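Selected chains only, in their assembly positions.
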Amino acid sequence: MISAPERHARKPSRRYALDLKTLGPALALLLLCVIGFLLNPAFVSEGNLTNLLTRSAFIGIIAVGATFVITAGGIDLSVGSMAAAISGVMIIVMNNVVETIGTGVATVLLGCGLAIVLGIGAGWINGALTTKGKIEAFIVTLGTMGIYRSLVTYFADGGTLALNFDIRGTYRPVYYDSFLGLPFPVWVFIGVAICGWLLLSRTAFGRYCTAIGSNESVARYSAINVDAVKTLTYVIQGLCVSFATIIYVPRLGSASASTGVLWELEAIAAVIIGGTVLKGGYGRIGGTILGALILTTIGNILNFTDMISNYLNGTMQGLIIIVAVLLQRSDWRLGKSRKT
Amino acid sequence: QEKIKIGVSYPTPTHAWAAGMNWHAEVAEKRLEALYPDVDLILVNSPDPSAQASALEDLVAVHQIDALVVLPFESEPLTDPVLNVKKSGAWITVVDRGLSQPGIEDLYVAGNNPELGRVSAKYMKGRLKDGDNIVILRGIPTVIDNERFDAFMEEIKGSGINVLDHKHANWNRDDGFQVMQDFLSRFPDIDAVWAQDDDIAIGVVAALKQAGRDGNGMFVVGGAGMKQIIKGIMDGDDLIPIDVLYPPSMIATAMDATVAHFKSNGPIAGRYILGATLITPENAESYYFAESPF
Amino acid sequence: MSAETSASAAIIEAVNISKSFGPVPVLFSVSMDVRPGEVHALIGENGAGKSTLMKILSGFHEPTSGQIRLDGEATDLPPNGAAEQYGVVLIHQELNLAEQMTVEENVFLGREVTARGFLDRASMRATVQGYLDEIGLDISPSDRISDLTIAQKQMVEIVKAVSRNARLLILDEPTAVLTEAETEVFFRQVEKLKANGVAIVFVSHKLAEVKAIADRVTILRDGQWIDTRPTEDLTPDTMAQMMVGRELSDLYPPLHEADVDAEPVLEVDNLYAPGVDNVSFLLRKGEILGFSGLIGSGRTAVFEAICGLAPIESGEIRLFGKRVGLMTVAEARDLGLAYLTKDRKEKGLLLDKQMRPNLTLFALPKFVRNFAIDRKAEERALERAVRRFDVRARDTAITVDKLSGGNQQKLLLAKIMECDPKIVVIDEPTRGIDVGTKQQIYHFIAALAAEGVSVVVISSEMPEIIGICHRVVVMREGHITGILSGDHINENEIMRYAAGLKREELH
């Protein structure tokens, strides 16, 4: 009975703005590719594009997990160290079972299974400490970051843990072989991305993550088991780290204290460049994927030119990240008058 | 009876070479403490220069050390802190990276970074001809990296060998792999790679094999003397035919000499500069330590 | 109808419920029962314990002592809204929506419809769209809550309530921010539910509404049960009297005739801003100017633009005769212009802070001595405000989110008045405030005007606008459709302008 006023043409503009925001990361990536091509046409060679995709798989897969954690209002700084520790334990165990079960597929499967169990366990520890222990996620994961990093150093005696040479032969194809022209890691990446996307935007669980990140007490009052959902986001993060590790280990067959250093920052950066909000309540897997691609492409482009001093790589990287995010602010052109 | 306390301070191992050094230090500690019951060696490692300065303070304030063996993280920032240790009356042995002010240390034991670059360049010149192309993967931007790189470039100058580009691969396998992948996409013709370090070299080899460009006389020169690489040289690997030694065992040498200062009659002070030996299939065996992690 | 319902057995019964928060007692042995197909109103002063009792009835709080009987059986209700499994649904007094999520997501939060493990978004959207159409709310299921006006949010809460298969629906002040028109829509929904045998508990301070919709009324005072009676036995006046415990004189103060020649303090010409479409009006010294209109008619938008809270596209504003451009909120405040928001939860109060910092936040520069905040002065201000506005907190150290809704509103009013404004814009001044206090606030506004302060009252309560304003501006879709004064200020006239049936040529 309240007269529905004729709809103002305000909605279309909102939709449009939203699209711009969604398109932002894609545009930034496109721009980077154009720059890459202009710098060196070899940038668009099939080989390089394949390298680029394969490389972004690690950060990308981890960032998919980070999207869940961040959407639910948490943060996980431990992923890089976790990856290193899982690789380390995988390698040690696989090397040790050579005598009993040989160097075949069984050993590799054992290693992968172990990685998954460890990832889930490590994620669960982070989650339980945050929810049951009621410690800020930042502190928990800063702590576990230090712990995992030093454990891998300890296992490797400060050096490098190397996978048995024969197992490496069995395991190698997981990184180096292709299917339908795309390397396996890319397929894993695609798989994880699709699952992540479905989970976040097509299931009740995804909505719970968003609700918790948006307003924890509203979520709680809606009879959502907040602690369980939050813990589960860390478990998903751990699982993603496992997947990343499983495709990382066959690449060079080794793990050391420098494995995965700063992956946490890269993953979080990918998530945020993709448009997910750091304080939680809004997450976009699609954006995260683009964010990961953007980050990898920046590194790749910098290797393609010697115009800038090597020392300034970090400067370029920083500038490009800031500019890429600045560009996707759909409202910056509307300009001055807005104060809000 | 008062023990002779000797502090040993070095950077936290974050790459294989440093791990090797750590291993040699720990082995030397056990050996020396078993040999001389009145000697106590205290091993401390630190993750950055500032932490190392703190560790030095703690060695003096808490352990009241009689001598210090230090492998400085960086020369400049640790000069003053080491000087302070010196002022407490301790004997000072500096390893690998010299301090920026002369005369602080009683004993200096070091490898030879410029020599490593020069030896590598000489080998390149021996195998490549005029117009051949190489790429360089450098370490972490530091003085050491600069010394090696500058000496290499100095030596290679005028040989007609083209250095296509050089990028930092941070003494890290993953970075070595990625940088080499990009070099391979970018340059269709590369004849050899100077990886400067064995960890980088391993990444480079993986990238070469992936791209199928490991044939045609392609070779990689690393550095340091990692045991896998030396093993490969012994087995006649084509891709990494030689290595240039930068021995992580130098810390043990320094510890031995420092203990000797308290235990032997002969004079110990002075400078020991270890050479950057070229390891070839012929001499490889004598540089191979099976138990070392490096 | 009430005769039948009184015969049937109660769905839920509260027996001798007491509740204390820590050592602070809030409810003293209260009993109440709700029967299927009845609307049971719960009334009482601010802080009487209505919301607390409702939270106990729906499992959000545990009673300190006493018993809840569900269908005659003593039950421990599960916490956190899980009581929904028994068909017990509470719509909180404080809006309980996830701001970043969409309407559809909020309505179905916690009980999503899934098909083969995945969300059935199409069907959920269609369901929500159906409800929205039914109540004539012009928003889309995919709109974000943060983009809605507070009244729209309240309507979303109602959709949320209606869409649940509740046997017992508890509505804690659902109509506080609704206009009469929306309230009617809401009542139609209630009637429908009632016809289906749903039991409804309705908390409200609008006694006329209570009279109109309730079958029985329970009255609480200071945490004590006073009486439960069929509505027929009561009039709004007797209800008010039982709540407050004394006779209430006239709700509205006598209206002092405004001085039509008083100098204008605020003149607005051809203002354009988001949601505002060519608005011009004038406010005189000592005048009480009402702003009326439907949901989203742009009343709030006008004053947010004037007070520096939203951008201005074009137009001229003169404050005390001087042209002012874009002002910041602080500049407006320093010039004597203050705006009190109706959204106390998102824009009004820092819920996780105590009363003192909240009270002084807006006028903080006033409390600075030698670069530091003068805490003594703050304490004094708090004491004064508590007295002046009757903010009832049994413990002044609690955080503001633990205050009762009405007391939050009083604190918010106190916060704005702390800067001694010469022009004060009050958006929904009596949102969630009990009759007794309402009367006091009206007198307070009248007193302010008599002192020469100009007051703008934006309100969805027609009687309030009619009762205290000298002139009334009616808005529709962002522009002014009429400015009424004197005898023209009556419900009929206002509605016609608000609905767009009549329109004055203003320029």
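Which chain is which? They are A, B and C, in the order written, and residues in each are numbered from 1.
Operating definition for what follows: a contact is a pair of C-beta atoms (placed from the backbone, for glycine too) under 8 Å apart; a residue touches a chain by one contact, two chains touch by 3 or more.
Just so you know, these numbers come straight off a predicted model, no measurement behind them.
Asker: Counting every copy in this structure file, what formula fits the complex?
Answerer: Tallying all copies in the file yields the formula A x2, B x1, C x1.
In this text, only the chains that are shown with their structure count from here on.
Asker: How would one label the connectivity among the chains shown: line, ring, star, complete, or other?
Answerer: line
Asker: Report the inter-centroid distance (CA atoms only) between chain A and chain B in whole Å.
Answerer: Centre-to-centre distance between chain A and chain B: 34 Å.
Asker: Taking each chain's centre as the mean position of its Cα atoms, how many Å separate chain B from chain C?
Answerer: The mean C-alpha positions of chain B and chain C differ by 73 Å.
Asker: Where in chain C do residues touch two or more other chains at once?
Answerer: If we look for residues of chain C contacting two or more partner chains, we find none.
Asker: At least two partner chains per residue is the criterion; list those residues in chain A.
Answerer: Not one residue of chain A touches more than one other chain, so the list is empty.
Asker: Contact residues on chain A for chain B in the complex?
Answerer: 40, 42-43, 45, 47-48, 51, 55, 153, 156-160, 162, 176, 251-252, 254, 256-259, 299-300, 303-304, 306, 310-311, 313
Asker: Touching chain C in the complex: which residues of chain A?
Answerer: Result: residues 1-5, 7-8, 11, 14, 198, 202-204, 207, 210-211, 213-215, 217-224, 277, 281-282, 337-340 of chain A touch chain C.
Asker: Any idea which chain B residues touch chain A in the complex?
Answerer: Interface residues on chain B, with respect to chain A: 12-16, 18-20, 22-23, 138, 141, 165-168, 170, 172-174, 177-179, 181-186, 199, 202-203, 206, 210-211, 228, 293-294.
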